[in-house]
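Note that one protein chain of the assembly has been removed; the remaining protein chains are unaltered in position.
Here is chain A:
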Amino acid sequence: MNLSPDQSIMFEAWGIPINATILYTWVVMAFLTGAAILITRNLRPDVPPNRWRTMLEVIVQGIQSQIEDVAGRRDRHLLYFAGTLFLFVAVSNLLLVIPGFEPPTASLSTTTALALSVLIAVPLFGITRRGLGGYLKTYLEPSFIMLPFNIISEFSRGISLAIRLYGNIMSGAVIAAILLGVAPFFFPVVMDVLGLLTGLIQAYIFAILATVYISSATATPNTTEKENP
């Protein structure tokens, strides 16, 4: 039994082994991009919005509203980042219901990659927002004594993000596999339902925590102002 889809090599391309994590990540990417292209292809001001476009608008505006609540401002770049995190994790976890699909988020490599992305995005957003000096100064607050603790805190955030997501998704998949052997006709359905719920919750938590980290790094003394993108 493979605990991680990284170990499942699906095929090789130009000599590079493509494991299940990367393959199913491409599937998720293709699904999201294809759906977005299909729905927004006829998006013109003179064409009234259809139900699919309305659904996308509700999703995007919901994400934007959550980011605005957390960050206290409207930031399109933060929307691109946190929104993509949420959609990727959520769709990966929701596609768990498809037989044979292995969610990429069940791979510690994927969650590590996403955590690293957050770990890199936090200083990038902070430097962009406050400048290099302003961002580095946050490590000395409230006192220079806190510098090592702040650095440890910064890295522990990423580790916790990665482990939390991986643990939840991987454990759900493993428990479902174990229960499948015990009661193959009842528990898989229950576990799938629970998997959908925990998948969505984990996607929300991951995106919200990333937004919180980035917001705290970009926070200025007067953060109540709302910016235009």
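Keep this in mind: a contact is a pair of C-beta atoms (placed from the backbone, for glycine too) under 8 Å apart; a residue touches a chain by one contact, two chains touch by 3 or more; residues count from 1.
We take it that contacts and distances are computed from a predicted model.
Missing chain, UniProt protein name, picked from "Glycine cleavage system H protein", "ATP synthase subunit b", "Putative ATP-dependent transporter SufC" or "MnhB domain-containing protein": "ATP synthase subunit b". Of A:70, A:114, A:161 or A:207, it is A:114 that touches the chain left out of the display. Here one chain is not drawn; of A:10, A:32, A:180 or A:194, the residue touching it is A:32.
Take chain A: the residues that touch the chain left off the picture are 3-4, 6, 19, 21-22, 25-26, 28-29, 32-33, 36-37, 40, 43, 45, 49, 53, 56-57, 60-61, 64, 76, 79-81, 83-85, 87-88, 104, 107-110, 112-114, 116-117, 170, 229.
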